[in-house]
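This report concerns only the one structure given below.
One protein chain omitted, others in place.
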Amino acid sequence: MSYEVVIGLEVHTELKTESKIFCGCSTKFGSDQNTNVCPVCLGLPGVLPVLNEKVVDFAVRTGLALNCKILPFSKFDRKNYYYPDLPKNFQTSQSDLPIAVNGYLDIEVNGETKRIGITRVHMEEDAGKLVHAGTIARSDYALVDYNRTGVPLLEIVSEPDIRSAEEAKAYLEKLKAILQYIDISDCKMEEGSLRCDANISLRPMGATQLGTKAELKNMNSFRSVQRGIEYEVDRQAEVLDDGGKVIQETRSWDDGKGITISMRSKEQAHDYRFFPEPDLIPIVVDPARVEEIRINLPELPDARKVRLVTNHGLSTYDAEVLTASRAMADYFDQVVTLGADAKAAANWLMGDLSKHLNAGEVAINECLVTPQRLAGLLALLDKGTISSKIAKTVFEEMWTTGKDAETIVQEKGLVQISDEGAIIAVVEAVIAASPQSVADYQAGKERAIGFLVGQVMKQTKGRANPELVNKLLRDRM
Amino acid sequence: MKITNKDVQQVALLSRLEIPTEDMEQVTGELNAILDYMLVLNRVDTTGIEPTAHVLPLKNVMRPDQVAPSLPRELALANAPEQEEGYFKVPKIMEG
Partner (left out) sequence: MFHSTIHELHNKLTNKEVSAVEIAKAVFTRIDAVEDKVKSYITQNRETALVQAQAVDERIKAGKAISPLAGIPGAIKDNICTKDIKTTCASKMLANFIPPYNATVMEKLAAEQAVLVGKTNMDEFAMGGSTENSAYQQTANPWDISTVPGGSSGGSAAAVSAGEAVWALGSDTGGSIRQPAAYCGVVGLKPTYGLVSRYGLVAFASSLDQIGPITRDVTDCAIVLNAIAGHDSKDSTSIKAGSTDYTKALVNDVKGLRIGLPKEYFVAGMNPEVEKAIYKAVEQFTALGAEVVEVSMPHTEYALSAYYVIAPAEASSNLARYDGVGFGLRVDGDDIVSMYKNTRSKGFGAEVKRRIMLGTYALSSGYYDAYYKKALQVRTLVKQDFDRAFEKVDLLVTPTAPTPAFKLGEKSNDPLAMYLEDVCTIPVNLAGIPALALPCGFAGNLPIGLQLIGRPLGEATILRAAYTFEQNTDYHKRFAPLGEV
């Protein structure tokens, strides 16, 4: 039986404010346990929350970047449940009147653009962290660190418009790019500043009613989101093919085993008993302020992509790759502003630079090959001071040492020899020493010239200008 | 709306309270008496009436995004029933 896969994604992102959502404690990641806490985020008797205005700003910014409607009246609600990472045993969140609703973002899959709806964006507070001696199932006790309680979160819920694991990945990548572009979050899944849960159901092709969905949690990287969804889709298809029914439940992705596991016994009736948070005052966003935020939105990925194609003549594919992250796109813009040719910059970014970045060595804004240095290298190439082959060597040197291209070229004496006079002697010597290759070339074997060029390059330690060598050889044969 | 022993058990679970079996009848009885009294509310016509969640005509009460000193850890843990190496310690959490 052929099934249509219906997926909705719930993404939580930690906002990069200085202080927590309801108190002045620092949101800094990685501090010693329980050192960024105060009576308010500890939920001590008698304390009260006060909303951080930047959280609202970031939430509006996000809603606008995702093409949502900003609700004129929005409020907080309490979500009541018991868990040791929740000091008050309720989470202050937003229920029926979230800050933003009815948006969308566009993804590219297989060369086609697809629009994924966004149901809502709302603000809430994060919970603490549980540390277990051993694994959860086998420890006698758990340890709680409340540093993270009260860190501001945005929850972004998509419409169930996603139809495959691939689309899910594209959605996540696009969402991450947008959130980075508008600078509201670091979006580091490995640090927990971006989290994703998936709701997955299957239905027969052509059916309109939704099938029973399972909620998938604990996918801690884009890769595991993709693998988790793929596994779950297969699992549900098997159940249905066998004539069974999919159970509505929460399942946990086990990355090590590559399977999803039912968390069904954890599912006591979760009646959250939402009611309006009495300690916080509703938010009435001023339309003028919303406009101000909208006008000041930075250029978003899609717009940036269009600009790269239109202004710099890049291919759609190249533009897509370059704008996938704000850091990469900013880097590219800087290199071009420094005078480099756009296509050359694109090639080097997507080629040699990305090779190193993808090896996970370091982030683009931390690597030693800064935009200035790359522009310097491209300038040397453009002037003909070095050949493209030499440039690759120079690049490697730049990557490890952080020295600029000029310095390396000088130090290693790599300046390209473009003076005919200097090369002619070598060319003639090589011609004289390789009669077979010369004969082959003259007999019509174009490839023979490669050997001859190689010989000249060897004699000149790679410094001869290859185009010039080629020309001089051809002239003499 | 009569509340049954089963309802009471469910509510007790949601509230993390243990109602001893011998008290169940009495607790259910008391709750029913009070809830019956609440039904008085049904006599009021509230069509078109907005619920009041906040009595004050306030809006947009916020603070600037500024870091303020946190509690020193010893004070944060001073009232903790059990702690270990700077963490709050709790009994095991059953999962599945």
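Think of it as A and B in the order they're written, each chain with its own count starting at 1.
The rule is simple: a contact is a pair of C-beta atoms (placed from the backbone, for glycine too) under 8 Å apart; a residue touches a chain by one contact, two chains touch by 3 or more.
Predicted, not measured: the structure shown is a model, and the values here were computed from it.
Shown chains touched by the undisplayed chain in the intact complex: A, B.
Among the residues A:Pro87, A:Pro160, A:Gly211 or A:Gly228, only A:Pro87 touches the chain that is left out of the figure. Touching the missing chain, out of A:Pro49, A:Gly103, A:Gly211 or A:Pro301, is residue A:Pro49. Of the residues in chain B, those that touch the hidden partner chain are 1, 3, 7-8, 11-12, 14-18, 27, 30-31, 33-35, 37-44, 46, 49-56, 58, 61, 63, 71, 75-76, 78-82, 88, 90-94.
Residues of chain A in touch with the missing chain: 39, 42-51, 78, 80, 82, 84, 87-90, 142, 144, 146, 271, 273-275, 278-281.
The working rule: only the chains that are shown with their structure count from here on.
Residue ranges of chain A in contact with chain B, taken from their complex: 17-19, 23-26, 32-39, 42, 50-56, 75, 82-84, 130-132, 136-137, 139-146, 261-266, 268-269, 271, 273, 276, 278, 280-284. Remark: chain B residues 10, 13-14, 16, 53-54, 56, 58-71, 73, 76-77, 84-93, 95-96 touch chain A in the complex.
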